[in-house]
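With one protein chain withheld, the remaining protein chains of the complex are depicted in position.
The first chain written gets the first letter, and so on, giving A, B and C; residue counts start at 1 in each chain.
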Amino acid sequence: MMIAIMRRAIAVTINGKRHSNEVEPRLLLIHYLRDVLGLTGPHIGCETSICGACTVLVNGKAIKSCTMFAVQANGADVLTIEGLASDGNLHPIQNAFWEEHGAQCGYCTPGMIMASKQLLDRNASPTEEEIRHGLEGNLCRCTGYQHIVNAVKSAAAKMGA
Amino acid sequence: MIAHPFDYLTPKSLPEALLLLADPDAKALAGGMSLIPMMKLRLAAPAKLVDLRGVPGLTSISEESGRLKIGALATHFDIESSRLVRAKCPLLAMAAAHIGDVQVRNMGTIGGSIAHADPAADYPAALQALEATISIAGVGGTRAVSAAEFFVDTFTTAVGPGELVVEVSVPVEAAGTGTSYQKCLQPASGFAIVGVAARLQAVSGNISMARIGVTGLSGCSFRANGVEALLESGSDPQAAAAAIANGIDANSDIHASAEYRLHLARVYAAKAIRAALAAAR
Amino acid sequence: MASVITEQEKLIGKGIKRKEDPRLITGTATYVDDMQLPGMHHACIVRSPYAAANIKSIDIKAALETPGVVAVYTGAAVKDVGPVPCGASLPGLRVPHHHILAQDRVYFVGHPVAVVVATDRYIARDGADLVEVDYDVLPAVADPEKALADGAPAVHPQWPDNVAFNFHQENGEVEKVFAEAEVVVKQRITSQRLIPSSMETRAVLAEYRSGEKALTIYSSSQIPHLLRTLVAGMLGVPEHKLRVVVPEVGGGFGSKLNVYAEEALMGWIAMKTGKPVKWIESRRENFLTTIHGRGHVDYYEIAAKKDGTITGIRLKLIQDLGAYHQLLTPAIPTLSVLMMPGLYRCQTICADIVGVFTNCVPTDAYRGAGRPEATHGIERMVDMLAAELKMDAAELRLKNFIQPGEFPFASATGLTYDSGDYAKPLKKALDIVNYMGLREQQRKARAEGRWMGIGMSTYGEICAFGPSPATPAGGWESASVRIEPSGKITVHTGVSPHGQGEETTFSQIVADELGVDFNDVVVLHGDTAIVQYGIGTFGSRGTAVGGTALYFALQELKAKIKRFGAMLLDTDSVVYEEGRCACRKTGNSVSLAEIAGASYRAMKLPPGTEPGMMATYFWEPPNFTFPFGAHIVVTEVDKETGVVTIQRYVAVDDCGKILNPLIVAGQVHGGVAQGIGQSLYEHGIYDDNGQLLTGEFMDYAIPKITMMPWIESEHTETPSPVNPLGVKGVGEAGTIGCSPAVVNSVVDALSPLGVRHLDMPLSPEKIWKVLQGGQA
Partner (left out) sequence: MKVTGSHLVPLDRARVYSMLQDPEVLAACMPGCEKLEKSGEDSYTMKMKMALAAISGQFDGKVSITDQNPPGSFRLLVEGTSKIGFMKGGGLLTLTTEGDATCVAYEGDVQVGGTLAAVGQRLIDATSKMMIKRFFEKLIAVQP
């Protein structure tokens, strides 16, 4: 079963910085980010593409980076939780998660925040139902989600203001 | 979590892709939403992955002589958010919006989904009701098959070895057509326990055309011809919906027994028919 | 709304935003898998696909030949390590020897059989596929009642009856009370197996420095110090040569209140290979091999007078233990027995537990640990009694509550309830929902043919574990406070928070007690090389016991501060206020930083006083605390599909004094979510052959954001006299209060159909069958 597979050269722009590496085709994007580049903000919480802890934005779209091979991201622009704050200022969504106690153990939080970003990018003032629909792909076992809903509402209000 | 090693190929044209897929150890990769989880669990172990995303022209959504042509690599998000699809074929947009979650819809493609032919996927119900045509390309050329012919059995389609779904064509809905997709979802996976797509033409409540597509209920999506005939002959929606389960060997699992699934099919068929009727007005 | 606190004001009781969060919201926190050590190897474990089988042979040749594979070990190599410890002791308890890798037989699906060590995680996984294990499959049993039946396969051949222990407790004249009872209600009630599902799975990284003979284990755990003591014993490493570090932990819910085979195994591999080795549990492994919760079959009887006075409670409890005892497995059902009278005055109880081995992963502490099962039982029984007597469920509860003047109250099970006013939260909840109005609405709904239900639960908890004599490894907690020469403050706590926010609440306590800036306090935990011995975070004890230890350390420190202050001010009468020591006579004052600096320079010392500014306190709680509350749930059942919708969820919890309402709300919401999970969605299902049918998030539904109702969370505050902070604990309240309220509500909705009980989860199909007139 062991076959020698050529490694592939990839170039990916991550949080505004270009990275070039040679990777095995089977290397998952999440492992590329975490193990190769040391961007350990996105987490791994399952293996069936359910939990969303590994959510990052690829070319502006939220995806589960455990369900994408790094080679598929060749040439793409990737944004992870580490790239969300700019010039040392927290993004309004990060601030809202802090203010509203949207995180407990924090494991789902980076994915949850990135999914929230996608949600607010597409809908600047979502209703509670739209918030819940938009975060359906992210599991949290700690918060019961209520403070997360509050955080997204609050971020929307601040970003719209 | 970790797939078997594979080689990764990136064709730049359709003929090149088809050439690569002629290798029986090669598997096409579109969005990967069905394939990659299987590979991570090592249930699937293709030796070669042929990434189709570099093949030009497979993502477009356009209108052409009364039909919408959806490229196989259009994502579920492209479809649910496309103004064209929402305006001219809302049933397809509605089915797309029911798939998985935001992240899955951002990556998953219509071609990949239907080629996988999961018995509980959402598109097949809509495509059956829409009498969609699916274009399948092979080295010998491209052929078109109807949705009814396309979905053969559990995980089995009309796509032959080395072939590729390249386009899905659906009708532009005529005035007076109402459609709806109603889904009872399994709370863990989000797959349909049953999903029913209804597509009706009605004038002042009289149904002149009925197309009902069903997913999740049995091993393969299907058209509920019995229900359609009843609706077209003036039967009331509730009574017609009740016929959906006739002669069906329903699936059974820990989430729903066959008996309950059959019941849900009747309930969701009635919901879909009522919603489609309301939309037709 | 939270705000950043800079000016000096009392912080206790305010919704201060958390100190922990900046690292969590920026993705810069460090969980075990975020760590990489030089030369680190990765381990992948080969596990049994069968629930019961003899291992005929294991062929590791192909795996070993894989480039990058460093070593492969099987049971033979680690025969002398261990066993995985059981910390609970019960008379006559049968304890199977729990090796860290299977020896000649496997006992449950997921049982570790071999481990592959490789230079990277991908190669380790490849290697694991190449280990060939030849099994001789044996019959298995996965259901505890079937395991007790004659002729059932023996999980452990040496104990053919599958009984691990029997436990009996009674109080009062049970036979007489039941014989003379005017009403007796009986019901079989199950609490299904649940899968804790912390979002971070288990994770272990071990490093051995041969020169120092020092082993460090990084693990995602709730109990760093206990883990150190027990793993040191398993590996034969002197305890002071083992350091356990618990970095950021992505949730535990009791599942990491344990010592697992893999923690010792990674330590052993690191010593054997001389290289660091990391093992990250996959989600599939987490479902199969991390402890499950619940697993009860309870046979209840409740005796009462016609006026509703509860006179006796009898329980036969069958506990599905799984194949082994993990750390506290057999102790969990005994907590159910302790809690069985609930908030009621009844003094006559009788309980019999039979602990049963099955070919499943062990059960152990999962959020609430024994108390949700007990609360579910008594609160269901009270509702059934109310129905039997045609009394209102709230009225029956109010009639039987222990009254405020009766505290401390000696319960029938030997506990001393600390304080309470049980009617208060119930009345508050009834007011919030407008109970009479709701009943009227229900009458109308029923007239329209809609199945609307109103359900309540009034729960009590045993929290703040606990007095040491009642806790297997000690129930005290420790804290040390150090004021650095610059005046900055470092707290070391023996608890191990992993989402509960004690870095924040403990900073609030310090800020208020010492009158210092909240931001000048750092709370450290989870490293046995840094922190004095501690017990850990579980059983709603972190703040109630750990916070109290901190409080007492602060009192000692304040006395020392005053001694230095008096010396510096050259007076014999000082007060310490708002971070300064002042002379009562002259009004002259010195700051805490000046005092701290002087204490370290030690040019001069107060009589009989050591240099430095540090205090350590080990606090032994005199009792548990007993939080309580009332939850009311309004549901509607869809007649066509059987789907239950929660229309309103009101929780009024009394967790004693509230230190941080924002954090308390978060704990309640999360607890309720897990209660709703159990009530409506979650069920760890094994088939008859011991295969876990709900083995991934594809089949096991923990609540998603779309499945949660809005929770209206309110409180009453009855301080606990057990500790000076007056706190009781809130980590488990939501879970304990939730499930009976939801089930009572749905049973209430369906009561016109003659439904009197439903077992969880209330799946649509189950309800639909009831609506069809079938059996629940």
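Keep this in mind: a contact is a pair of C-beta atoms (placed from the backbone, for glycine too) under 8 Å apart; a residue touches a chain by one contact, two chains touch by 3 or more.
Owing to the predicted nature of the structure, the values given are computational and were not obtained by experimental measurement.
Put simply, the hidden chain is in touch with B, C once you look at the whole complex. The chain omitted from view is touched by exactly one of A:N15, A:T48, A:N74 or A:N150, namely A:T48.
Check C:G13, C:P49 or C:P83 against the missing chain and you find that the one touching it is C:P49. Check B:P37, B:G178 or B:G213 against the missing chain and you find that the one touching it is B:P37. Per the touch definition above, the residue from B:I2, B:A120 or B:A158 contacting the chain not shown is B:A120.
Listed here are the subunit C residues that touch the chain not shown: 49-50, 109, 129, 284, 287, 687, 689, 691-696, 698-699. For subunit B, the list of residues touching the undisplayed chain reads 27, 34-35, 37-39, 41-46, 116-120, 153-156, 186, 189, 191, 218-219, 249, 251-255.
Here is the rule we use: only the chains that are shown with their structure count from here on.
Among the chain pairings, A-C comes first (most C-beta pairs in contact). Between the CA-based centres of subunit A and subunit C the separation comes to 29 Å, rounded to the whole angstrom.
In subunit B, 1-2, 4-5, 41, 188-189 are the positions where the chain touches two or more neighbouring chains simultaneously.
In subunit A, 1-2, 24, 26, 44, 47-48, 50, 135-136, 138 are the positions where the chain touches two or more neighbouring chains simultaneously. For subunit B in complex with subunit C, the touching residues are 1-2, 4-5, 41-42, 184, 186-189, 254-257, 260, 263-264, 267. The touching residues of subunit B, when paired with subunit A in their complex, are 1-8, 29, 32-33, 36-37, 39-41, 47, 49, 51, 53, 77, 100-104, 106-107, 188-190. Within the complex, the subunit C residues that touch subunit A are 1-2, 15, 17-18, 20-31, 33-34, 36, 66, 121-122, 126, 129-130, 197-201, 248-251, 253, 280, 282-284, 498-501, 662-663, 665-666, 668-674, 696-698, 702-706, 708, 710-711, 734.
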